[in-house]
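Note that one protein chain of the assembly has been removed; the remaining protein chains are unaltered in position.
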Amino acid sequence: MKLFAMILIGILASFVIWGTHDLPERGDPQSPANLGVSTYYIENAYIDSETPNMVTAVLADYRGFDTFGEAVVVVAAALSSLLILLRRRRREDGSEGGLFSEVDAQKAGPDPSTSPSGGAP
Amino acid sequence: MIGQLDFWLMLILVMFAILALEVRDLLAAVGVLTGFSFLMALLFAELGAPDVALTEAALGAGLTGVFLLLALVFVDRKSED
Partner (left out) sequence: MTSRFESIFLFVVARAMVPLIQVFAFYVITHGHYSPGGGFQGGVMLAASIILLRISLGEESYDRFPREAGIVIGGFGALAFALLGFASMAFGGNFLEYALAVPGMGAEELRYWGIFFAEVFIGFLVWGALVAIYDALESGGVE
């Protein structure tokens, strides 16, 4: 089974390497990627925004909306990891603890005042 | 000269990738993967993309390794595969 997977990967890799022969040379000014809007950026990035680093001008100015979406994805990942890992039960008296209150309560061990079987027999 | 550097970097990169898959100890796998990211950053810098290289060095070689090590605390260290 592992040999089969290796052979499959080898065939796929040879196809990919074969495909790279059709790609344009690195830094070719006539390649399709360099014929579109990128010449405008190279010529006008400093004139439009006084920013010598062209990459920053493209990232934060010309393509600001892309950067905004990219950044919101990071915050969404943080929010969802917090929501999945730190879910909280509603307490019996209806009060809300802090964000990490359940984790701290677990580390401190079972609390005798809130556990249902606690108290004097 | 630069083309030769490209060639050797990519060859070592493929070797690191295969090593990260094959090694049994997951701690060693994380280390090899961090080295892979560092070589990748070197390759990006050599190809003339310092912005991408800085991102790769900070994220790939820095934080991803820490997060994977943190996940390793909670799971078994030896790979079954």
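To keep things simple, chains are lettered A and B as they appear, and every chain counts its residues starting from 1.
What we mean here is this: a residue touches a chain if its C-beta (ideal position, glycine included) is under 8 Å from a C-beta of that chain, and two chains touch if they have at least 3 such contacts.
The structure presented is a predicted model; accordingly, all values stated were derived computationally and were not measured.
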Sort by label and list the shown chains the missing chain touches. A, B
Which of these, A:13, A:35 or A:78, touches the one chain of the complex that we don't see? A:78
For subunit A, which residues lie in contact with the unshown chain of the complex? 47-53, 55-57, 59-61, 64-65, 67-68, 71-72, 74-75, 77-79, 81-82, 84-88, 98-100, 102-103, 106
Tell me which stretches of subunit B touch the chain missing from the display. 50-51, 53-55, 58-59, 62-63, 66-67, 70-71, 73-74
